[in-house]
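The complex appears here without one of its protein chains, the remainder shown in place.
On to chain A.
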Amino acid sequence: MTNLEQLLQQHFGYSTFRSGQKEVIEAIIENHDVIALLPTGMGKSLCYQLPGYILNKPILIISPLLSLMQDQVEQLKRFGEKRVVALNSFLQMSEKRNVLQHLQQYRFIFTSPEMLMNPQVQGALREMQLGLIVVDEAHCISQWGFDFRPDYLKITDWLDNTKRPPILALSATATEQVVKDMKNYLHMNEPFEYIHSVDRLNLHYDVVQLENAAEKAPWIVDHVLTTCGPGIIYTQSRKKTGIYAEQLLANGIRAAAYHAGMEAEDRQFIQQQFLAGQLEWICATNAFGMGVHKDNVRQIIHDHIPSTVANYMQEVGRAGRDGQDALSILLYVPNDEDMTKFIVTEDLPQQRHVEQYAAYMQQGENPAIMLDQHQISETGFRVLSYWMQSLTPEEVQQKLTAIRFSKVHQVDEMKELVTAEKCIREQLLHYFGQSLGEKPAHCCHYCGIEFGAILKWRKNLEVQENIASWEDRLTALLPNL
(Lines give C-alpha, C1' and ligand atoms only; values in the text may rest on other atoms or scores of the structure.)
Protein backbone atom coordinates (compact mmCIF):
# COMPACT_ATOMS: atom_id res chain seq x y z
CA MET A 1 0.00 0.00 0.00
CA THR A 2 1.19 3.50 -0.77
CA ASN A 3 2.26 5.37 2.26
CA LEU A 4 -0.66 7.49 3.51
CA GLU A 5 1.65 10.31 4.60
CA GLN A 6 3.06 10.51 1.09
CA LEU A 7 -0.40 10.86 -0.39
CA LEU A 8 -1.25 13.51 2.19
CA GLN A 9 1.81 15.51 1.22
CA GLN A 10 1.29 14.98 -2.48
CA HIS A 11 -2.36 15.98 -2.72
CA PHE A 12 -2.84 18.39 0.17
CA GLY A 13 0.62 19.59 1.11
CA TYR A 14 0.30 18.61 4.79
CA SER A 15 3.15 16.68 6.41
CA THR A 16 1.31 15.01 9.30
CA PHE A 17 -2.17 13.78 10.09
CA ARG A 18 -4.14 15.37 12.84
CA SER A 19 -5.45 13.06 15.51
CA GLY A 20 -8.12 10.71 14.26
CA GLN A 21 -7.65 11.30 10.55
CA LYS A 22 -5.33 8.35 9.92
CA GLU A 23 -7.35 5.92 12.02
CA VAL A 24 -10.54 6.85 10.21
CA ILE A 25 -8.99 6.61 6.76
CA GLU A 26 -7.46 3.22 7.48
CA ALA A 27 -10.79 1.86 8.64
CA ILE A 28 -12.43 3.10 5.44
CA ILE A 29 -9.80 1.46 3.27
CA GLU A 30 -10.47 -1.78 5.10
CA ASN A 31 -14.10 -1.42 4.07
CA HIS A 32 -15.58 -0.66 7.48
CA ASP A 33 -18.44 1.71 8.13
CA VAL A 34 -17.13 4.56 10.27
CA ILE A 35 -18.53 7.11 12.68
CA ALA A 36 -16.03 9.89 13.29
CA LEU A 37 -16.68 12.54 15.88
CA LEU A 38 -13.99 15.21 15.70
CA PRO A 39 -14.27 18.71 17.18
CA THR A 40 -15.07 21.63 14.88
CA GLY A 41 -12.18 22.63 12.70
CA MET A 42 -10.14 19.49 13.35
CA GLY A 43 -10.20 18.47 9.70
CA LYS A 44 -13.08 16.10 9.18
CA SER A 45 -13.22 16.78 5.45
CA LEU A 46 -9.81 15.22 4.95
CA CYS A 47 -11.23 11.89 6.15
CA TYR A 48 -13.04 11.55 2.83
CA GLN A 49 -10.86 13.77 0.65
CA LEU A 50 -7.79 11.56 0.93
CA PRO A 51 -9.63 8.27 0.28
CA GLY A 52 -10.69 9.87 -3.01
CA TYR A 53 -7.13 9.25 -4.19
CA ILE A 54 -7.02 5.69 -2.90
CA LEU A 55 -10.36 4.11 -3.67
CA ASN A 56 -10.50 4.73 -7.42
CA LYS A 57 -14.27 4.95 -7.33
CA PRO A 58 -16.34 8.11 -6.89
CA ILE A 59 -17.11 9.32 -3.39
CA LEU A 60 -20.61 10.57 -2.67
CA ILE A 61 -20.87 13.29 -0.03
CA ILE A 62 -24.24 14.25 1.41
CA SER A 63 -24.18 17.72 2.86
CA PRO A 64 -26.93 19.61 4.71
CA LEU A 65 -26.38 23.11 3.42
CA LEU A 66 -25.93 24.48 -0.08
CA SER A 67 -23.38 27.00 1.11
CA LEU A 68 -21.42 24.27 2.85
CA MET A 69 -21.42 22.16 -0.29
CA GLN A 70 -20.21 25.09 -2.34
CA ASP A 71 -17.49 25.67 0.21
CA GLN A 72 -16.22 22.10 0.03
CA VAL A 73 -16.31 22.05 -3.75
CA GLU A 74 -14.28 25.24 -3.86
CA GLN A 75 -11.82 23.90 -1.30
CA LEU A 76 -11.16 20.81 -3.42
CA LYS A 77 -10.77 22.93 -6.50
CA ARG A 78 -8.20 25.00 -4.67
CA PHE A 79 -6.26 21.80 -4.05
CA GLY A 80 -6.23 21.37 -7.82
CA GLU A 81 -9.00 18.77 -8.09
CA LYS A 82 -11.08 19.09 -11.25
CA ARG A 83 -13.23 15.98 -11.04
CA VAL A 84 -15.67 17.35 -8.53
CA VAL A 85 -19.34 18.18 -8.98
CA ALA A 86 -22.25 19.42 -6.89
CA LEU A 87 -25.63 17.93 -7.74
CA ASN A 88 -28.02 20.60 -6.64
CA SER A 89 -31.21 22.19 -7.79
CA PHE A 90 -29.26 24.98 -9.46
CA LEU A 91 -28.01 22.64 -12.15
CA GLN A 92 -29.96 23.34 -15.31
CA MET A 93 -32.07 20.50 -16.71
CA SER A 94 -29.87 19.89 -19.76
CA GLU A 95 -26.71 20.17 -17.73
CA LYS A 96 -28.10 17.78 -15.17
CA ARG A 97 -28.74 15.08 -17.72
CA ASN A 98 -25.20 15.45 -18.96
CA VAL A 99 -23.70 15.29 -15.48
CA LEU A 100 -25.81 12.30 -14.49
CA GLN A 101 -24.70 10.39 -17.58
CA HIS A 102 -21.06 10.87 -16.70
CA LEU A 103 -21.22 10.54 -12.93
CA GLN A 104 -18.75 7.66 -12.88
CA GLN A 105 -16.01 10.00 -14.11
CA TYR A 106 -16.07 12.25 -11.06
CA ARG A 107 -13.91 11.71 -8.02
CA PHE A 108 -16.14 13.65 -5.62
CA ILE A 109 -19.92 14.02 -5.97
CA PHE A 110 -21.63 16.38 -3.54
CA THR A 111 -25.38 16.39 -3.03
CA SER A 112 -28.18 17.14 -0.57
CA PRO A 113 -30.76 14.84 1.03
CA GLU A 114 -33.53 16.52 -0.98
CA MET A 115 -31.68 15.91 -4.24
CA LEU A 116 -31.25 12.25 -3.32
CA MET A 117 -35.02 11.84 -3.31
CA ASN A 118 -35.07 12.61 -7.03
CA PRO A 119 -35.73 9.35 -8.94
CA GLN A 120 -33.40 10.33 -11.78
CA VAL A 121 -30.56 10.92 -9.35
CA GLN A 122 -31.26 7.70 -7.49
CA GLY A 123 -31.34 5.80 -10.77
CA ALA A 124 -27.99 7.18 -11.85
CA LEU A 125 -26.42 6.45 -8.48
CA ARG A 126 -27.77 2.92 -8.36
CA GLU A 127 -26.25 2.10 -11.70
CA MET A 128 -22.76 3.15 -10.76
CA GLN A 129 -20.08 1.95 -8.42
CA LEU A 130 -19.34 4.22 -5.50
CA GLY A 131 -16.22 3.95 -3.35
CA LEU A 132 -17.62 5.59 -0.22
CA ILE A 133 -20.74 7.36 0.99
CA VAL A 134 -20.17 10.26 3.35
CA VAL A 135 -22.81 11.92 5.51
CA ASP A 136 -21.34 15.25 6.62
CA GLU A 137 -22.71 17.00 9.72
CA ALA A 138 -24.45 13.73 10.43
CA HIS A 139 -26.00 14.98 13.67
CA CYS A 140 -28.57 16.60 11.40
CA ILE A 141 -30.18 13.19 11.19
CA SER A 142 -31.37 13.62 14.74
CA GLN A 143 -31.38 17.31 15.15
CA TRP A 144 -33.37 18.06 12.05
CA GLY A 145 -34.52 14.76 10.66
CA PHE A 146 -37.51 14.30 12.92
CA ASP A 147 -39.12 17.62 12.49
CA PHE A 148 -37.28 19.76 10.04
CA ARG A 149 -35.95 17.83 7.08
CA PRO A 150 -37.57 14.43 6.94
CA ASP A 151 -35.56 13.60 3.82
CA TYR A 152 -32.60 13.13 6.09
CA LEU A 153 -34.19 9.98 7.45
CA LYS A 154 -34.31 8.47 3.99
CA ILE A 155 -30.88 9.21 2.63
CA THR A 156 -29.74 5.63 2.33
CA ASP A 157 -33.08 4.06 1.47
CA TRP A 158 -32.18 3.75 -2.21
CA LEU A 159 -29.08 1.69 -1.45
CA ASP A 160 -28.88 -2.04 -1.94
CA ASN A 161 -27.57 -3.01 1.45
CA THR A 162 -25.94 -6.24 0.33
CA LYS A 163 -23.45 -4.63 -1.99
CA ARG A 164 -22.97 -1.08 -0.92
CA PRO A 165 -19.69 0.72 -0.23
CA PRO A 166 -18.78 1.74 3.32
CA ILE A 167 -20.57 4.69 4.93
CA LEU A 168 -18.73 7.42 6.79
CA ALA A 169 -20.73 9.60 9.20
CA LEU A 170 -19.02 12.84 10.28
CA SER A 171 -19.97 15.21 13.06
CA ALA A 172 -18.48 17.51 15.64
CA THR A 173 -21.26 17.36 18.13
CA ALA A 174 -23.13 14.16 18.73
CA THR A 175 -24.53 12.76 21.94
CA GLU A 176 -24.84 9.02 22.53
CA GLN A 177 -28.47 9.21 21.45
CA VAL A 178 -27.48 10.91 18.22
CA VAL A 179 -24.83 8.29 17.51
CA LYS A 180 -27.52 5.66 18.00
CA ASP A 181 -29.75 7.49 15.50
CA MET A 182 -26.95 7.58 12.96
CA LYS A 183 -26.41 3.84 13.16
CA ASN A 184 -30.12 3.21 12.86
CA TYR A 185 -31.16 5.54 10.11
CA LEU A 186 -28.07 5.01 8.01
CA HIS A 187 -28.34 1.22 8.49
CA MET A 188 -24.70 1.11 9.50
CA ASN A 189 -23.02 -2.18 9.93
CA GLU A 190 -21.02 -2.47 13.19
CA PRO A 191 -19.23 0.79 12.47
CA PHE A 192 -15.74 1.62 13.65
CA GLU A 193 -16.17 4.58 15.98
CA TYR A 194 -13.57 7.25 16.41
CA ILE A 195 -14.72 9.58 19.13
CA HIS A 196 -12.43 12.45 19.97
CA SER A 197 -12.97 14.33 23.18
CA VAL A 198 -15.32 17.24 22.47
CA ASP A 199 -13.35 19.24 24.98
CA ARG A 200 -11.39 22.14 23.60
CA LEU A 201 -8.92 23.06 26.31
CA ASN A 202 -8.28 26.50 24.91
CA LEU A 203 -11.93 27.53 25.16
CA HIS A 204 -13.08 29.20 28.39
CA TYR A 205 -16.73 29.48 29.26
CA ASP A 206 -18.18 32.45 31.08
CA VAL A 207 -21.75 33.25 32.06
CA VAL A 208 -22.76 36.78 33.00
CA GLN A 209 -26.03 37.19 34.88
CA LEU A 210 -27.89 40.43 34.29
CA GLU A 211 -31.04 41.79 35.90
CA ASN A 212 -32.99 42.60 32.78
CA ALA A 213 -32.78 42.44 29.01
CA ALA A 214 -32.17 46.16 28.62
CA GLU A 215 -28.74 45.78 30.23
CA LYS A 216 -27.45 43.45 27.53
CA ALA A 217 -26.62 45.93 24.78
CA PRO A 218 -24.77 48.39 27.06
CA TRP A 219 -22.87 45.49 28.62
CA ILE A 220 -21.80 44.27 25.19
CA VAL A 221 -20.70 47.71 24.02
CA ASP A 222 -18.73 48.25 27.21
CA HIS A 223 -17.10 44.83 27.01
CA VAL A 224 -16.17 45.18 23.36
CA LEU A 225 -14.70 48.62 24.04
CA THR A 226 -12.43 47.28 26.77
CA THR A 227 -11.27 43.97 25.25
CA CYS A 228 -9.84 42.81 21.94
CA GLY A 229 -11.53 40.69 19.28
CA PRO A 230 -11.98 39.33 16.75
CA GLY A 231 -15.32 38.06 17.90
CA ILE A 232 -18.83 37.03 17.02
CA ILE A 233 -22.00 38.11 18.81
CA TYR A 234 -24.79 35.59 18.32
CA THR A 235 -28.35 36.82 18.67
CA GLN A 236 -31.78 35.47 17.78
CA SER A 237 -33.35 38.04 15.48
CA ARG A 238 -32.19 39.64 12.27
CA LYS A 239 -33.24 43.00 13.57
CA LYS A 240 -31.01 42.71 16.61
CA THR A 241 -27.95 41.94 14.51
CA GLY A 242 -28.45 45.37 12.96
CA ILE A 243 -29.02 47.09 16.29
CA TYR A 244 -25.85 45.69 17.87
CA ALA A 245 -23.78 46.42 14.78
CA GLU A 246 -24.99 50.01 14.69
CA GLN A 247 -24.20 50.58 18.37
CA LEU A 248 -20.70 49.18 17.98
CA LEU A 249 -20.10 51.21 14.85
CA ALA A 250 -21.26 54.34 16.63
CA ASN A 251 -18.61 53.63 19.25
CA GLY A 252 -15.87 53.33 16.67
CA ILE A 253 -15.72 49.53 16.49
CA ARG A 254 -15.39 47.93 13.07
CA ALA A 255 -18.50 45.77 13.19
CA ALA A 256 -21.15 44.47 10.81
CA ALA A 257 -24.42 42.57 10.88
CA TYR A 258 -24.87 39.18 9.24
CA HIS A 259 -28.04 37.18 8.69
CA ALA A 260 -29.69 34.99 6.09
CA GLY A 261 -31.97 37.81 4.90
CA MET A 262 -29.07 39.69 3.35
CA GLU A 263 -28.12 39.45 -0.33
CA ALA A 264 -25.74 36.58 -1.04
CA GLU A 265 -23.06 38.98 -2.22
CA ASP A 266 -23.29 41.11 0.90
CA ARG A 267 -22.90 38.01 3.03
CA GLN A 268 -19.76 37.05 1.16
CA PHE A 269 -18.35 40.55 1.54
CA ILE A 270 -18.84 40.37 5.31
CA GLN A 271 -17.15 36.97 5.52
CA GLN A 272 -14.22 38.15 3.45
CA GLN A 273 -13.82 41.36 5.43
CA PHE A 274 -13.85 39.37 8.65
CA LEU A 275 -11.27 36.91 7.32
CA ALA A 276 -9.09 39.75 6.07
CA GLY A 277 -9.21 41.43 9.48
CA GLN A 278 -11.04 44.50 8.21
CA LEU A 279 -13.93 43.74 10.55
CA GLU A 280 -13.39 43.00 14.21
CA TRP A 281 -16.89 41.98 15.27
CA ILE A 282 -19.73 40.22 13.50
CA CYS A 283 -23.23 40.48 14.93
CA ALA A 284 -25.01 37.45 13.56
CA THR A 285 -27.86 35.03 13.72
CA ASN A 286 -26.95 31.35 13.72
CA ALA A 287 -26.77 31.60 9.91
CA PHE A 288 -23.14 32.59 10.47
CA GLY A 289 -21.11 29.55 11.32
CA MET A 290 -20.71 26.37 9.36
CA GLY A 291 -18.16 26.89 6.64
CA VAL A 292 -16.57 29.98 8.18
CA HIS A 293 -12.89 29.24 8.68
CA LYS A 294 -11.26 32.07 10.54
CA ASP A 295 -8.52 30.79 12.79
CA ASN A 296 -8.04 33.62 15.24
CA VAL A 297 -11.55 34.29 16.57
CA ARG A 298 -10.96 35.19 20.24
CA GLN A 299 -14.47 35.74 21.57
CA ILE A 300 -17.99 34.48 21.16
CA ILE A 301 -20.85 36.27 22.89
CA HIS A 302 -24.36 34.84 23.18
CA ASP A 303 -27.08 37.26 24.22
CA HIS A 304 -29.56 34.39 24.53
CA ILE A 305 -29.99 30.73 25.41
CA PRO A 306 -29.20 28.64 22.29
CA SER A 307 -31.74 26.00 21.37
CA THR A 308 -29.55 22.99 22.23
CA VAL A 309 -26.25 22.31 23.92
CA ALA A 310 -25.00 20.92 20.61
CA ASN A 311 -25.77 24.22 18.86
CA TYR A 312 -24.00 26.09 21.62
CA MET A 313 -20.95 23.85 21.07
CA GLN A 314 -21.02 24.45 17.32
CA GLU A 315 -21.18 28.21 17.75
CA VAL A 316 -18.58 28.40 20.50
CA GLY A 317 -16.43 26.10 18.36
CA ARG A 318 -15.92 28.95 15.87
CA ALA A 319 -13.40 30.41 18.33
CA GLY A 320 -9.78 29.49 18.92
CA ARG A 321 -9.22 27.29 15.90
CA ASP A 322 -5.56 28.34 16.00
CA GLY A 323 -5.21 26.63 19.37
CA GLN A 324 -4.78 29.91 21.28
CA ASP A 325 -7.02 30.80 24.20
CA ALA A 326 -10.49 32.07 23.46
CA LEU A 327 -13.43 33.20 25.56
CA SER A 328 -17.12 32.42 25.32
CA ILE A 329 -19.54 34.62 27.19
CA LEU A 330 -23.22 33.93 27.59
CA LEU A 331 -25.41 36.76 28.87
CA TYR A 332 -28.28 35.44 30.92
CA VAL A 333 -31.36 37.16 32.25
CA PRO A 334 -33.84 35.01 34.20
CA ASN A 335 -36.50 33.44 31.94
CA ASP A 336 -34.49 33.99 28.74
CA GLU A 337 -35.18 30.35 27.97
CA ASP A 338 -38.87 31.14 27.38
CA MET A 339 -38.07 33.08 24.22
CA THR A 340 -35.94 30.22 22.91
CA LYS A 341 -38.70 27.73 23.66
CA PHE A 342 -41.14 29.85 21.75
CA ILE A 343 -38.83 30.02 18.74
CA VAL A 344 -38.07 26.29 18.58
CA THR A 345 -41.70 25.24 18.77
CA GLU A 346 -43.21 28.04 16.71
CA ASP A 347 -43.13 26.18 13.39
CA LEU A 348 -44.30 22.81 14.67
CA PRO A 349 -47.72 21.75 13.40
CA GLN A 350 -50.57 22.11 15.88
CA GLN A 351 -53.42 19.75 16.63
CA ARG A 352 -55.73 21.70 14.32
CA HIS A 353 -53.27 21.29 11.46
CA VAL A 354 -53.33 17.53 11.88
CA GLU A 355 -57.12 17.57 11.87
CA GLN A 356 -57.28 19.79 8.81
CA TYR A 357 -54.80 17.63 6.95
CA ALA A 358 -56.79 14.49 7.75
CA ALA A 359 -60.00 16.16 6.63
CA TYR A 360 -58.55 17.15 3.26
CA MET A 361 -57.26 13.62 2.72
CA GLN A 362 -60.66 12.18 3.54
CA GLN A 363 -62.36 14.48 1.04
CA GLY A 364 -59.84 13.39 -1.56
CA GLU A 365 -58.38 16.87 -1.78
CA ASN A 366 -54.74 17.87 -1.80
CA PRO A 367 -53.75 19.00 1.72
CA ALA A 368 -51.26 21.40 0.13
CA ILE A 369 -54.22 23.81 0.02
CA MET A 370 -53.24 24.56 3.60
CA LEU A 371 -50.00 26.01 2.31
CA ASP A 372 -51.70 28.09 -0.37
CA GLN A 373 -53.99 29.56 2.23
CA HIS A 374 -51.08 30.31 4.56
CA GLN A 375 -52.54 28.23 7.32
CA ILE A 376 -49.23 26.54 8.09
CA SER A 377 -45.53 27.28 7.59
CA GLU A 378 -43.62 25.42 4.90
CA THR A 379 -41.46 23.67 7.45
CA GLY A 380 -44.52 22.69 9.42
CA PHE A 381 -46.19 21.30 6.34
CA ARG A 382 -43.18 19.27 5.31
CA VAL A 383 -43.02 17.65 8.73
CA LEU A 384 -46.73 17.04 8.82
CA SER A 385 -46.94 15.39 5.42
CA TYR A 386 -43.96 13.18 6.21
CA TRP A 387 -45.59 11.76 9.31
CA MET A 388 -49.11 11.65 7.87
CA GLN A 389 -47.91 9.32 5.16
CA SER A 390 -46.97 6.56 7.56
CA LEU A 391 -48.98 7.16 10.73
CA THR A 392 -52.60 7.65 11.76
CA PRO A 393 -53.66 11.16 12.81
CA GLU A 394 -53.71 10.07 16.46
CA GLU A 395 -50.19 8.72 16.21
CA VAL A 396 -49.06 11.91 14.49
CA GLN A 397 -50.50 13.92 17.38
CA GLN A 398 -48.51 11.82 19.81
CA LYS A 399 -45.40 12.16 17.71
CA LEU A 400 -45.73 15.92 17.56
CA THR A 401 -46.30 16.16 21.28
CA ALA A 402 -43.16 14.11 21.79
CA ILE A 403 -41.17 16.34 19.47
CA ARG A 404 -42.44 19.46 21.20
CA PHE A 405 -41.53 17.98 24.54
CA SER A 406 -38.07 17.03 23.37
CA LYS A 407 -37.36 20.47 21.93
CA VAL A 408 -38.41 22.18 25.12
CA HIS A 409 -36.37 19.69 27.08
CA GLN A 410 -33.28 20.50 25.02
CA VAL A 411 -33.67 24.19 25.80
CA ASP A 412 -33.95 23.29 29.48
CA GLU A 413 -30.72 21.31 29.24
CA MET A 414 -29.02 24.39 27.86
CA LYS A 415 -30.48 26.53 30.60
CA GLU A 416 -29.30 24.03 33.18
CA LEU A 417 -25.78 24.23 31.76
CA VAL A 418 -25.84 27.98 32.31
CA THR A 419 -27.55 28.20 35.68
CA ALA A 420 -26.40 25.06 37.51
CA GLU A 421 -23.71 25.70 40.07
CA LYS A 422 -21.33 23.31 38.33
CA CYS A 423 -18.29 23.40 36.09
CA ILE A 424 -19.48 24.09 32.54
CA ARG A 425 -16.73 22.05 30.93
CA GLU A 426 -17.68 19.05 33.02
CA GLN A 427 -21.35 19.46 32.12
CA LEU A 428 -20.56 19.77 28.40
CA LEU A 429 -18.53 16.59 28.45
CA HIS A 430 -21.19 14.82 30.44
CA TYR A 431 -23.81 15.87 27.88
CA PHE A 432 -21.82 14.15 25.16
CA GLY A 433 -21.29 11.07 27.30
CA GLN A 434 -17.64 11.79 27.98
CA SER A 435 -15.75 12.50 31.16
CA LEU A 436 -13.40 15.25 32.12
CA GLY A 437 -9.65 14.73 31.85
CA GLU A 438 -7.67 17.81 32.81
CA LYS A 439 -9.06 21.22 33.54
CA PRO A 440 -7.30 24.32 32.23
CA ALA A 441 -6.80 27.38 34.41
CA HIS A 442 -9.65 29.89 34.12
CA CYS A 443 -11.87 27.04 33.06
CA CYS A 444 -15.31 28.57 33.45
CA HIS A 445 -17.39 30.98 35.49
CA TYR A 446 -17.97 28.32 38.16
CA CYS A 447 -14.29 27.36 38.48
CA GLY A 448 -13.29 31.01 38.32
CA ILE A 449 -12.32 33.01 35.32
CA GLU A 450 -10.37 36.19 34.78
CA PHE A 451 -10.72 37.88 31.40
CA GLY A 452 -7.25 39.40 31.62
CA ALA A 453 -5.68 35.94 31.63
CA ILE A 454 -7.40 34.97 28.39
CA LEU A 455 -7.97 38.18 26.47
CA LYS A 456 -5.94 41.23 25.66
CA TRP A 457 -7.28 44.54 26.94
CA ARG A 458 -8.00 47.04 24.26
CA LYS A 459 -5.49 49.88 24.17
CA ASN A 460 -6.93 51.94 21.37
CA LEU A 461 -9.57 51.84 18.73
CA GLU A 462 -8.39 50.75 15.34
CA VAL A 463 -9.03 53.36 12.73
CA GLN A 464 -12.06 52.77 10.61
CA GLU A 465 -11.24 52.42 6.98
CA ASN A 466 -12.39 55.37 4.96
CA ILE A 467 -13.62 55.09 1.47
CA ALA A 468 -10.83 55.67 -1.05
CA SER A 469 -11.26 57.49 -4.34
CA TRP A 470 -12.65 55.27 -7.06
CA GLU A 471 -9.38 55.45 -8.98
CA ASP A 472 -7.41 54.22 -5.96
CA ARG A 473 -9.90 51.47 -5.45
CA LEU A 474 -9.49 50.38 -9.05
CA THR A 475 -5.74 50.27 -8.56
CA ALA A 476 -6.16 48.17 -5.42
CA LEU A 477 -8.25 45.67 -7.39
CA LEU A 478 -6.14 45.76 -10.55
CA PRO A 479 -2.67 47.13 -9.81
CA ASN A 480 -0.84 48.87 -12.58
CA LEU A 481 1.73 46.50 -14.08
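Here, a contact is a pair of C-beta atoms (placed from the backbone, for glycine too) under 8 Å apart; a residue touches a chain by one contact, two chains touch by 3 or more; residues count from 1.
One rule holds for everything that comes next: contacts and distances are computed from a predicted model.
Missing chain, UniProt protein name, picked from "Helicase Helix-turn-helix domain-containing protein", "ABC transport system permease protein", "Cytochrome P450" or "ABC transporter ATP-binding protein": "Helicase Helix-turn-helix domain-containing protein".
Here the missing chain is touched by one residue of A:Ala256, A:Ile376 or A:Leu400, and it is A:Ala256. Across A:Asp157, A:Asp266 or A:Asp338, the residue that sits in touch with the chain not pictured is A:Asp266.
On the side of chain A, the interface with the absent chain consists of residues 70-71, 74, 77-78, 80, 90-92, 95, 242, 249, 256-257, 262-266, 268-270, 272-273, 276, 278, 467, 469-471, 473-474, 476-481, using the contact rule stated above.
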